[in-house]
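Here the complex is missing one protein chain, while the rest keep their positions.
Our next item is subunit A:
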Amino acid sequence: MIRDNRRLDLLLLAALISFVILPWYRLRSGFFGLGWVGDYLTDARVWPGVAQLGQWWLWPVPVMLLAAALLRLTLPPARRGGWLAILGAAGIAWMMTQGLSVGLRGWNWAALKALGDVGGQQAFGAGAIGILLCFAGLIAYGLAERGALKGDAFVLGSITLLIGLVALFVFYPLVSMFTGAFQDFDGSFTSAGVARNIGDPKIWSLRCLFGSGGCGVAWRTFFLALSTATGTTLLGLAFALVATRMRVPFKTGLRLLTVLPIITPPFVIGLALTLMLGRAGFVTQFIEDVTGWELGRWLYGLTGIWIAQMLSFTPISFLVLIGVVEGVSPSMEEASQTMRASRWRTFRRVSLPLMAPGIANAFLISFIESMADFGNPLVLGGNGGVLSTEIFFAVVGAQHDPARAAVLATVLLGFTLSAFLAQRLWLGRRNFATVSGKGDGGRHAALPRRVAWPVTVVVFLWAAFTVFVYGLILFGGFVKIWGLDHTLTLEHYTRAFSVGWQGGFVWTGVAWNSFWTTMKIALIAAPLTAAVGLLTAWLIVRQRFPGRGIFEFALMMSFAIPGTVIGISYIMAFNLPPVQMTGTAMILIFCFVFRNMPVGVRGGVAAMAQLDASLDEASLTLGASSPRTLRRVILPLLRPAILAALVYSFVRAITSISAVIFLVSAKYNMATAYIVGLVENGEYGIAIAYSSVLIVVMIAVIGTFQLLVGERRLRRQIEPAVQKRPKEVQA
């Protein structure tokens, strides 16, 4: 009772501060800057909400806050709770309505002009956002006082906040993108842009199958994704079988290979392929010299992209499939053999069907990765791009056609989401987990010979090719001009990363600027992502709130949103009020957090499922609050999952390009975007040198994370080697 009142008082106090002290509207100087304090008396733009009440659409805000204060003074917690929650919800709804209705230059929607003339308003600033958070707090505290979710205000607050954030950073951008497709430059409704693009034969033509000519970009992307997914799944399966079912040397080496693509910026493989097989590549030259053929630009186009994607995504598929192959219970195979099945029959009738869901999963992941891939097509696409690059050029290119970008993005999203849904439906009926809780003795059946041989040969050829390509990448940073002048030099490294002394220490290299920005943003984003992801996982696993299933499904679905789509939708959503942040570091951080969070959630859910729920409950009945339970009991037991989430989000923040390239600005340039610029200018040497440095830095930082997070101590003696299930890696 007393506690309920105290926390509500604090919340109302925060609302008061937000409304009468903090600047209501967004300031150019940035969200956290304090420059406004000096201009407080003179500049109306920095005034708080209470001074902006000349704008009638802000009146409901103080009215609702006063109503909340009145409830606090007159009613006991149990009776006021429902009303407080309703006030909070109404407050958020009103803030959204007015923010979306009144834009920079007045009404955003022509239909509203009838309500009379309004001046414009800026985007939300610290004050408005503070008020929004307080309304969210009212919902949480109100529901807690009513006894919802066992009256746990922390849980309710987290859920409210998370749903708000996901709505703002996942759904609002997508909706903005769709509406953006139907808007003219001045914001009025038009379907001209969509009509022009939606039936465009350049997107939909199927002439490469029937008749002559090329196919539309949508189909080409689709065919490419199918081939990549098929290829990487087969290869990944081959790798997984070799790694688990055969006695071969270099097994650890094979596993190490799989880490490489994860820490490789996505276009680097494309770059290496260019250097090898491109017009001036040494293999091309060699073949031309020997045979006299004119190979020219054969690499550029779908073939080249396909090879690059095979190199990039096979390891990911391997990571998924090795868990699947190991997961097939040996006793099933032994049972089959005791029933007089040959090794081949056992493999075909028992092992493969048991692996089928996992194989489908690997296929889906590769399919989505291929669809979403931006770096490789950018480098290798030549004249015929894929959807993601077309989207990019529709925005930044000479054509500048946002409607076209939105249509293409919708098509791309349609493909990936359908793949995701199809897999969900298909898996729904055949979910046979074969890893049982029972200690499963027995040995996996050896591979039938007719599978074993081809698989081994393919695997070793491919592994050699991968090693060669990576060797090339390292080597490429040390030669003068690739293909022309192979003298060894450190020139590229010094140009990129030199430091100097000009009356003080200066970072003179050209790469430093983007390098430090990248590090800062990645290091801020990684812990945030891990925190948000694991908190979400905890809520999903441990709390039964209405809509939980939908919430989880929506989160998992955001896996399937390609980076390019995220990039373009963020620009369309956050370029104008009410929430404006293009050109800031904040937009990059939010982009990373919400793009990589689903992986943290998935890892967290898997880890949490192994923790007995009675541990949480024991902590609660021992008088610990939920935050304390999280901190003292759950987090220490989740260390491996925390580490995985940290590493993953850090690495993805550094290597990703597809969304980032839309969101960088002159002030906040990221390494990958900078390197792409170098590639476009033909400065391959520096580009490769920079990429190699990134790879090394990532390895170092991952090691540091490992030390910081530390080991989870459950037993004093060394733990017996637990079978580690590789994390699934996702777009």
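Simple rule for what comes next: a contact is a pair of C-beta atoms (placed from the backbone, for glycine too) under 8 Å apart; a residue touches a chain by one contact, two chains touch by 3 or more; residues count from 1.
Going forward, contacts and distances are computed from a predicted model.
Novice: Can you pick, from "succinate dehydrogenase", "IclR family transcriptional regulator", "Rieske (2Fe-2S) domain-containing protein" or "Iron(III) transport system ATP-binding protein", the UniProt name of the chain not shown?
Specialist: Choosing among "succinate dehydrogenase", "IclR family transcriptional regulator", "Rieske (2Fe-2S) domain-containing protein" or "Iron(III) transport system ATP-binding protein", the correct UniProt name is "Iron(III) transport system ATP-binding protein".
Novice: Going by the contact rule already stated, which one of A:118, A:372 or A:633 would touch the omitted chain in the full complex?
Specialist: A:633
Novice: One chain isn't shown here. Among A:10, A:78, A:256 or A:609, which residue touches it?
Specialist: Missing-chain contact among the listed residues: A:78.
Novice: Any idea which of A:9, A:43, A:617 or A:680 touches the chain not displayed?
Specialist: A:617
Novice: Would you mind spotting which of A:6, A:150 or A:667 touches the chain that isn't drawn?
Specialist: A:150
Novice: List every residue of subunit A that touches the chain not included in the displayed model.
Specialist: 3, 78, 145-147, 150-152, 612, 614-615, 617-626, 628, 632-633, 636-637, 712-716
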